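Reviewing the structure listed below.
Of the protein chains in this complex, one is absent; all others appear in place.
Let's look at chain A:
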């Protein structure tokens, strides 16, 4: 890591520190777009306090953080509350650094892989290949995309625990590119017990560590399961009761809190008839986890990192309590696919979508909640459009990847009967 990146890190930290001392911080901490029931600072505070008082935090319906995390930061919360923003900022900077080092090793691996396969590539595809310069460029872009994305900055100054999730995910991805199996498994198990959905990331992990042998896959999967159990057990030791499972994973799965957020769950579950709830609950949760997992894993079996990126993105779109911090995280992974960008046709459209829907969310929320003149439908319209924008982005990335793969081997200019060729999906 060179001097310039340190400067960027310092600047990112300074920006966060500045905003965390303004009144914006409290405002963001209360915005539903950033603070969901899962990650809000207030609920964390409540959990720490209840734990400190010897009351089971999960007997109510407020706290949804795991006991281990609550216990770990309780002394900080209680004694050094003024320095908490610093802790969150440090976590965020760590995430940025991990992403940086992850992208460096990712590009290094890509280059190595390219060297092996380069004979088969078309001559016209230099532009599509990772170059030596990317080694530095892409990593820097990832760093900038994480540090200076307003979504991650705000999520950090709002003291949401998404910062922690991002840190765990970033270290998982970093360990994944560096092939540290045990570290990967522990981190993934920890994050899975915290927020359920990262369980899908086991697919890229298996693809990397046990591509050819089914036996090894099963062994790794069993290891993962036992790690999950061990972490749940550790949580149990903190609390001496299994209540927390229902308070965290159960709360996510059963979607008990209908507070509006940027996701798709809340509106449907407020509108639907109660006796259909179970069916839709299962449908929605399947959609958020395994529905895309199998086809994507088969299609992207040679590109586990792309699979991981797409899964992280899909998670942020379809999970039960998404926040903009999650969106900011996967946006920071986009520069990894720098060489696919050429084929991404909707980048500008998606950007405009984001800009318009995010600014509309603010005003529609004001009209709905404070002015009382608009209603839930207006706000849901904006969040739905936002989700559509995200899906545009993800689909665009996948298609761009497919096109890039094709062009790598066949060149970029294919003319059939004097007309430009089109790829057909069959």
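Simple rule for what comes next: a residue touches a chain if its C-beta (ideal position, glycine included) is under 8 Å from a C-beta of that chain, and two chains touch if they have at least 3 such contacts; residues count from 1.
Keep in mind that, in the parts below, contacts and distances are computed from a predicted model.
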item	value
Protein name, per the UniProt record, of whichever chain is missing from view ("Anaphase-promoting complex subunit 11", "Cullin-2", "Glycosylphosphatidylinositol anchor attachment 1 protein" or "Ubiquitin-like 1-activating enzyme E1 B protein")	"Glycosylphosphatidylinositol anchor attachment 1 protein"
Chain not shown, touching residues in chain A	127, 341-346, 348-349, 352, 355-356, 359-360, 362-364, 366-367, 370-374, 392, 395-396, 399, 403, 406-407, 412, 414, 420-425
